[in-house]
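What you see is the complex with one protein chain gone and the rest in place.
Chains: A, B and C, in written order; residue numbering restarts at 1 for each.
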Amino acid sequence: MTADIATRRSPLDGWTSRLAELAPAVRLAERPFVSQLTLRLPDSSRAAAVSTVLGVELPSAPCTFAKGTGPHGPVEVCWLGPDEYLVLAQPGLQRTLESALRAAIGDAHGAVVDVSAQRTTLTLSGPNARDLLAHGCAVDLHPSVSPTGTCVQTLLAQAGIILLVREAEFVVLVRASFATYLAAWLLDAGTEYREQPT
Amino acid sequence: MQLIPCPWCGPREEVEFHYGGQAHVAYPAEPAELSDEEWASFVFFRDNPRGPFAERWSHAAGCRRWFNAVRDTRSYELLAVYRPDQERPVTT
Amino acid sequence: MTADFRLPRGGRIDRDRPLRFTFNGRSLTGRQGDTLASALLANGVHQVTTSIKYGRPRGIMAAGVEEPNALVQLAEPVSEPMLTATTVELCDGLVAEGLVGHGRLGDEPDPARYDSKHAHCDVLVIGAGPAGLAAALTAARSGARVVVVDDQSAAGGSLLGRDDYLDDRSSDAWVRDVVAELDATPDVLRLDRTTAFGAYQDGFVLALQRRTDHLGFDAPRHVARHRIWRIRATQTVIATGAHERPIVFDDNDRPGIMLAGAARTYLHRYGVQVGKRVGVFTTNDSAYVAAIELAEAGIDVPVLFDARQDVPQRLRAECAARGIDVYPGHVVTGTEGRDHLTDVHIGPVGGERCDTVGCDTLLVSGGWNPAVHLFSQLGGQLRYAPSLGAYVPAEALSSARVVGSAAGSFELMACIEQGAEAGRAALTAAGFSPGADVTVPVADTRPDEVAAMVLWRVPEGAPKVPLGTEYVPKVPFGTAGDDNSADARFVDLQRDATVSDVLRATGAGLRSLEHVKRYTTIGTAHDQGKTSGMVAAGIVAEALGEDLAERRPTTFRPPYTSVPFAALGGRDRGELYDPVRVTALHDWHVAHGAEFEDVGQWKRARHYPRYDEDMHAAVLRECRAAREGVALMDASTLGKIDVQGPDAPALLDMLYTNMMSTLKVGRIRYGVMCGIDGMVIDDGTVIRLADDRFLLTTTTGNAAMVLDWIEEWLQTEWPHLRVFATSVTEHWVTVPLVGPRSRDVLAALAPDIDVSNDAFGFMTWQDTTVAGIPARVCRISFSGELAYEINVNAWHGLALWEALIEAGEPYGITPYGTETMHVLRAEKGYPIVGQDTDGTVTPQDLGMSWAVSKKKTDFIGKRSFSRPENLRPDRKHLVGLLPADPTVPLPEGGQIIEHDYVPEPPVRALGHVTSSYDSAALGRTFAFALLRSGRERVGEKLYVPVGDDLVAVTVTDTVFYDKEGARRDG
Partner (left out) sequence: MTTGNPPARPGADLPDHPSFLWRNPDPAPSYDVVIVGGGGHGLATAYYLATVHGITNVAVLEKGWLAGGNMARNTTIIRSNYLWDESSGIYEHALKLWEGLEEELGYPILFDQRGVLNLAHSLQDVRDSVRRVNANRLNGIDAEWLDADGVKEVCPIINVSSDVRYPVLGATYQPRAGIAKHDYVAWGFASAADRLGVDLIQHCEVTGIETSGGRVTGVNTTRGRIGAGKVALCASGHSSELAAMAGIELPVQSHPLQALVSELLEPVHPTVVMSNAVHVYVSQAHKGELVMGAGIDSYNGYGQRGSFHIIERQMSAALELFPIFSRAHLLRTWAGIVDVSPDASPIIGLTPVDGLYLNCGWGTGGFKATPGVGDCFAHTIANDKPHPYNEPFTLERFTTGALVDEHGAAAVAH
């Protein structure tokens, strides 16, 4: 029943080489097809069961994400709100995870929604990645303020984003309909950081 | 541009927030029982003080939570922010 | 004048790098490091322009942003409508002209880039003069994140315009060391050519950085010319210095009259002598130093007039040693000269006698005004300091402190000391511990000896015409005969506003400085009154006999200095002005020639013209395909909200006017939402996925609004409801497959389901695979035809679309756009929220009482339905209109009247046309209207004025096509 992987298209399909133009100052790339699930769980009684499914404790501190590896491989769980999380997992796992999470929640108060195609994922790294983001993101991304493990929902230029600070890269999740806008914006913001400015 | 301290996410730029007007105006338990005047008062009439004002904000571009704030409408200074389930704090 | 005014040595310019430039058509040469003003002065050019009202020659008064006179317009390297010569850095090939009050906007496109960047710091220091540098270094040594901005081309502030020694080294060396240490410290951002132009709450400061202008034609095109820095600081140190104040006297505006400190700056920074024979007029000690230093540079400075009787004796002795005669108790009473100063009239204060001294230059100092602009913008209170004749900060703010001459402290070592102290206080307040102290160097500056005198204008009564000399009539300037022109005691030079203007204002009954400002326009020009504001305030207070301590200056508003529009617009221009939102199928639409319409931020395909079809033809064709064969569209922009939880039915019952809790799993219901005022805000379908789970659709434009609406009610009114709402708009691609042959197409692609009407009935949905893609198929119709709405994960949207096109080929499948969608729905009588409604329309007005539950005790909007206005029998109803002539289209927005003529205005219209189309199916035009008592008027003949004509129409009900609904099941 799975759809043909060959015909899948991500929102930034066709942008790969343009995004690469900012290297080496900024290494920018789309990481498409990440499995993404919105998890709502006000009821902490099932947190343990959910953690077992994911292999990660749910992050308790606002504006952070937790990562780990569980039965479904590497997983990141982002804090989006006091009872709201976004689960990020390897491509192709959304249905499996959806049922597993549902089962873990059982009849407790909670919800799981597959939102894998709602947003796409961009990664940014390299010496000017933070500069590039500073052109449109008002959140202070200095490591003393936003260390690895930070996850904020904010604005980048005029697009709402979820931003994760990983060990050596930033991850930007953006709604699919805004992806080309944001990609164009990033490429433009990166003009001064290019080796061969256009 | 103000920094507004979301009770969950901490201080963020004003542009991330959505203003919701006066706080603590409950939807009437039984609208059908209200006179036209009482209903109009719920629909259209809000306090508009010069000075501290308890009002609602939503962290629209962030955690999407609604919260309350007491803000001085003269200086715009936020005197307190609190979650919807909390009492209005005493501010000076 | 062509003489060379560049001194043989001195100045912080690069003498080996000549720069050619053109001013007012003349080719001139300056040096790297010059401003346009210093280069002009070096060439002996004093007059820059003439004044706005009286056409009087005007020159260069200052050396910085406070310049009131020297307005120029640049043609090259970039066209600029209005700048001051004192702030334009010279570059090779610069072409400028003096301008008379009004700038000219070039009409060629601006190819430059502009951008903005956020910066965060613990301590922001504004101004890199001695005070600011000491503050920044102190803060930096603690490990705090520091940002230092200064609007000049190099750090040093007023030190750049002096030749002070600090600990036996030139101040340059001190500045160089501090800058080197700052630049070597991690997390210190030091920005030259960067003006903090606005200070706001919560440590927010906006600064404009001019990044390439000084490079002239060599400016790299890819580098943003200007950048707006959005700085967020925990603590701010304001070290913005002070502006020198002129004194008002008769003919105080001639080229050659200059602020004393500016002359010092031209001397030390640019190696320029501002004149050959220089007189000085002062009320304080600082101008003595100017006189002495100019004399030391070999310039003839014969006289210094000090309005004070009590003059500084040591400075006077130094003057005497250099041949400068100091006249205590003397004031300048007038000047002569046409396009340049030639003579100065002077006399003792209140005296009878008057003398004339030949001078080509007159330096003036009436004291110093601390630059309190940013502090005041922050809401800081000001206090009048009678000893300075200026307003100074009256309080400390918790997150901003003012130091150095901006705080009214004019002594160099004190400025450094204060800076260091403020740096310490700021870093401590930001949570850091001080690092190594910054040692305060010993400066060789001459101390002030005698308190300054505050003198706004030379008192009346002093004779204007020199006694004992032959009377030489003054050269008449400007519009002779004009009352004002008789008065040449200028207060605001840029606005040509004089003492008489001020006195006329107070004489007219005006008491408030704000009124005087508006009556005289003083302080409203390009310089925003940096040199005139305080003087005007002083003269007004004097005229009214009031104490300045009881009064406040006019409001300091951002920006501190002018900021280009383009810099503020930044990169939010063109395509990036506002996000373009697209669906997963967008590229296909583009490739297939779609014309788009903007719906909110979305681009939606409006129609797909073939060959040279116009929209009308394309839409007729697309409509025909949908009604006769099969057609498909991209409806992915529809908002989609997943609503889960045991209380979901209860929530939806409150949100929609109709009952949603009774909807069965597997079924779909159309619903209407109202605001609390009872007016329709949105509509859409509700799909019940499970007992505790629904999927809502919203209109394209309202998706975000509806989700916010739900969250607002859930979180603030009904937190007890166990429901969660999640946007899934972009997760799904939604494709309505429409037309009598849609069943055939679906059947071909969805082998797992029975697509017959019995098995897959209207307003039900099924999960299956379509073209091998997991899909949710809904039997919904917005066209009245047999139709299926196919939803798949957006990644597979294109595959689905292409499969449908392929499978539909035998039936002539046709993509259609929003325009056709509108026609199809209108033929069937379906309104569009936002087009057929305008925020004043209830469901009942739309004829949708059937969608308003009578059973529910409450839902949002219900109570408003019974307000008196909503019970009026003559409300406007949505109705159909058929033009008498079936070929005539009615204009959307046309008004409807009763008469077959247009009566005299005002005419109360009965309503207006909301939607209007030409229908392929009906073979005629038709329309919707909101019409007063509309449903009672069905059958009536009414009129729509169109231009000068009246179009006769008949009122009908809203369903035009397939009234029985026979087509929806195929």
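Here, a contact is a pair of C-beta atoms (placed from the backbone, for glycine too) under 8 Å apart; a residue touches a chain by one contact, two chains touch by 3 or more.
Predicted model only: the values in this text are computed from it and were never measured.
All shown chains touched by the missing chain in the whole complex, by label: B, C. When the omitted chain is restored, the residue from C:Val100, C:Ala429 or C:Val888 that touches it is C:Val100. Listed residues C:Gly570, C:Gly645, C:Gly784 or C:Gly847: the one in touch with the omitted chain is C:Gly570. If you put the hidden chain back, the residue from C:Thr49, C:Asn252, C:Thr333 or C:Thr583 that touches it is C:Thr49.
Within the complete assembly, C:Pro891 is the residue of C:Gly10, C:Pro646, C:Pro891 or C:Gly970 that touches the hidden chain. Chain C residues in contact with the hidden partner, per the touch definition given at the top, are 24, 47, 49-50, 52-57, 78-82, 97-98, 100-107, 109-110, 198, 200, 206, 228, 338-339, 475, 477-479, 504-505, 507-512, 514-515, 518-519, 521, 524-526, 528, 555, 557-559, 562-566, 568-570, 572-575, 577-578, 580, 597-599, 677-678, 834-835, 838-840, 864, 867-870, 891-895, 897, 902, 904-909, 912-914, 945. Against the chain not displayed here, chain B makes contact via residues 1-2, 14-15, 18-19, 21, 36-37, 40-41, 43-50, 53, 55, 71, 73-76.
Just so we're on the same page, only the chains that are shown with their structure count from here on.
If you average the Cα atoms of chain A and of chain C, the two centres end up 32 Å apart.
Those residues of chain C in touch with two or more other chains are numbered 230, 232. Taken residue by residue, chain B touches two or more other chains at 64-65, whereas all remaining positions touch fewer. Chain A meets chain C in the complex at residues 1-4, 7-11, 14, 32-33, 38, 40, 109-111, 113-119, 131, 134-135, 137-138, 140, 142, 145, 157-159, 175-178, 180-182, 184-185, 188-189, 191-192, 194, 197-198. Those residues of chain C whose C-beta lies close enough to touch chain B in the complex are 200-204, 230, 232, 379, 676-677, 708, 711-712, 715-717, 719, 857-858, 862-864, 867-868.
On the chain A side of its complex with chain B, the touching residues are 62-63, 80-82, 84, 138-139, 152-155, 160.
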